[in-house]
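Apart from one protein chain that is not included, each protein chain of the complex appears where it belongs.
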Amino acid sequence: MFKQGLWACCVLTTVMASQQALAETVRIAEHRQARIDALQAVIPKMEAATGVDIELVEYPGPDREYVSKLLTELAAGTGPDIFSLPEISQVVDFSTAGYLQDVTAEVQGSEAYGHFYDIAKQLGTSDDGKMYVMPTMLSVQQLYFRRDVLEKAGISTEQPKTWDELMQRAIDAKAKTGQYSLMLPMGVTWGGGPFVEGFRHLLSGSSTPQIATDDGKLDLTSPGITEVFGFYEQMVKNKLLPVDPLLGPEPWVIPKYQMFPAGELLITSCGSWCLIFDWGPKSKNPIPDVTKVVGTWAVPGKNGGEHVMVSLSHPWAVGASAANPDAAKKVLQAMGSVDLMVSYAANEGNLPSRKDALDNAEFQKLTALVPIMSYLDKAAFLKTAPGFSTVVDGVARATEALLLGNTDAAGAQKILVDYAKSTLGEDQVK
Amino acid sequence: MSASFTRREAWRNRFLILPSVLLLAAFVAYPAGFAVYTSLTNEALSGPAAMNPRFVGLANYAKLLTDQNFWRSLAVTFWFVLFSAIIGQLILGLMSAMLLNRRFALRPLVNAIILMPNAVPEVVAALMWASMLAAGEYGTLNNIVAWFGVDPQRWLTSFPLTMIIIVNIWRGIGFAMILMTSGLSSISDELYEAARMDGANTSQIFRRITLPLLVPTIFLYLLVSTVSTIAIFGLVFALTRGGPAGSTELIGIYIYNQSFNSYQLGYGSAVAVVVLVFSLVIGMLYVRALKVDV
Partner (left out) sequence: MAQRKQTKTTAASRFGLLLVISLYCVMPFVWLLVAAFDPGAGLFLKMPDQVDFSNFFRVFYEEDGFLWLMNSLIVCGGATLLVLVLSGFGGYALSRTQAWWKRPFLYSIILVRVIPPTALIVPLYKVMLTCNLAIAGVVRSVVPPEHFRQVMRIVGFIDGYLGLILLLATMHLPLALWIMKTFFDSVPREYEEAAIMDGATFGQRLRRVLVPLAMPGLAASGLFAFIAAWGDFLFPLTFISSPELKMLPLGIYSAFLRDSQIDYGLLAAIAVVYTAPAIIAFALARRFLVQTFGGGLKG
């Protein structure tokens, strides 16, 4: 059989150039059980709305393996028709590689567009003014703290004004309670976490809040970055965070799913999903009365100011090699529905990018999320540029060195700069 | 045999090997050749270089020379191969083979136990060792060393390279033992008898008879285990992902990280090509030493 197969290959490769479309089936890649459940729930409605058969294909769970598999397929000129990108910084890297279809007309022409928060429109639009993604969900991130434990220990639960105030509060909390008091993700095994859930929040309150320069280069030598790494250094030096778990293969499991619910970790950065997925109704280890016990602060600036970071969570894109682009784009438009957004919000805890989701009865049941929607009007975000994924990776490496006590703030910055230069070449890094 | 018969046999032999050649050409030689070509470009998996890769000549190789991470990765691989495959597995494998050379009641059981780690899939092996080496006072290894009064350690953080060497030795003793057993079985008993008659003691017998006669087996083992240990990826990747801070970033992991984390396909391929050449040289040295005639 195999000989015939090979023979057939030789002869027919030349004849068969393109994959013929099956009758209007669109394949959507999704990964991680919570997200799969969310999508599965709304597929029948989307099929009814578009008249297209939708097939859900399960991809590997961890973001890193998911992206590896996706890239392998895309590089070979195939892949799922519709897929999501775990990090917003990947949109620019994927689109410049030619893996994504321009969906500007479809997204702007969709029923959803008029209802989007402005920030969703801004984040979904690339520098060239085109849209490559349908921004369905937004993540709002800030600091989450154990109100009950801090109050008992007599630590203020007011919004901290500066980095120093936050740091001092964490040091006091540690002294009074003996528990770990402040953790921002660090280390390579957390993937994009160190950057997304820590670094960029601090950076936006530093003296140089952006990395991407106006000419599309990356400025990694700025004083702001030194300041941010200095904050991390202090956090490690004062032993405010548990080191062991952060070096393991699933670094978030112990601190977020076990220590925080047990009151052994008092302040950490997180997104709204923590109130659903990590400690709320979808958690295996829920905190009772989570909205009362857990409070939130905006991340303070170095010398004042408040920063709540918003970014796109897993925006949806149509692959360049989609077998049936028209059907795929039609489905993409349908993915802007309130139903889909509410389903993901309920399963995963991110926020709908549509204002009118607030009118949805199902969404109103998610009492933990509703108040956070108010941040979407005033939140900050970080500009991206080509090569941003490398910065994300470099920050993970630099924070790991800090975590291990191998280097100081300046050394960490050097690790980041060296890594970015060796990966991207000298000309992309300022 | 007639000349026509010989010719017919020769043609048939070629035909018999042809399917294997075709498969190897399609799934190994062609992709490998393509990787060599890729190593001369700046091809990337994402970003602008993915759409329009440029031919950059030997630039990737020049970059290798000054890339500290590459040299560190090479050093890590060297120590890993030296201590796990060349020293650890060989000594423990040879020891087991000699100890099990005599019959006793539990021999089949012990034999099976030593072979078991060899049969375990990589993913499962990594899972089992993740539990063994878990940090904190409940980790299995921490419980064991506690009997000797040692404090709980963060094994994979404090001694990462040592730990992956220990894990790899664990996995390879069985294979070494199989080879050594077969080598031992080909040494005739008469030699030992004669030596004992002459009054030689155990260590003399080992040094003068067993070891010299085992040399071909040992070299064959070294050839196979060295080259396959250089290419190890899954076991270590699942345990440490090359960390912390690159201290267990074997060359296979380095290539993976270059290609799938940094998306630098061209550069990753250049590393692969260099590794291939290294392995080729090592392989040839062994073959020389072994003087095998194939």
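A and B are the chain letters, set down in written order, and residue numbers restart from 1 in every chain.
We adopt the following convention: a contact is a pair of C-beta atoms (placed from the backbone, for glycine too) under 8 Å apart; a residue touches a chain by one contact, two chains touch by 3 or more.
Note that the structure is predicted; figures quoted are calculated from it, not measured.
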| item | value |
| --- | --- |
| Chains shown that the absent chain touches, full complex | A, B |
| Candidate in contact with the missing chain, chosen from B:58, B:116, B:194 or B:211 | B:116 |
| Hidden-chain contact residue, picked from the options B:173, B:222 or B:245 | B:173 |
| Interface residues of chain B (partner: the chain not displayed) | 1, 9-10, 12-14, 16-17, 19-21, 23-24, 26-28, 30-32, 34-35, 38, 45, 92, 95-96, 99-100, 110-125, 127-132, 134, 136, 138-140, 143-144, 170, 173-174, 178-179, 181-183, 185-186, 202, 216-217, 220, 223-224, 227-228, 230-231, 233-234, 251-253, 255-256, 259-260, 265, 268-269, 271-272, 275-276, 279-280, 283, 287, 294 |
| Touch residues of chain A, complete complex, unshown partner | 1-2, 5-6, 8-13, 15-16, 19-20, 22-23, 32-33, 57-62, 65, 69, 72-73, 75-78, 250, 253, 257, 277-278, 282-285 |
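To be clear about the criterion, only the chains that are shown with their structure count from here on.
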| item | value |
| --- | --- |
| Distance from the mean Cα position of chain B to that of chain A, given in whole angstrom | 38 |
| Touching residues on chain A, where the partner in the complex is chain B | 2-3, 6, 64, 67-68, 71-72, 75, 90, 93-94, 96-99, 187-189, 244, 247-249, 386-387, 389-390, 393, 397, 400-401, 404, 406, 422-423 |
| Residues on chain B engaged by chain A in the complex (per definition of touch) | 19, 22-23, 26, 44-51, 63, 67, 69, 130, 135-136, 154, 156-157, 238-239, 241-245, 260-265 |
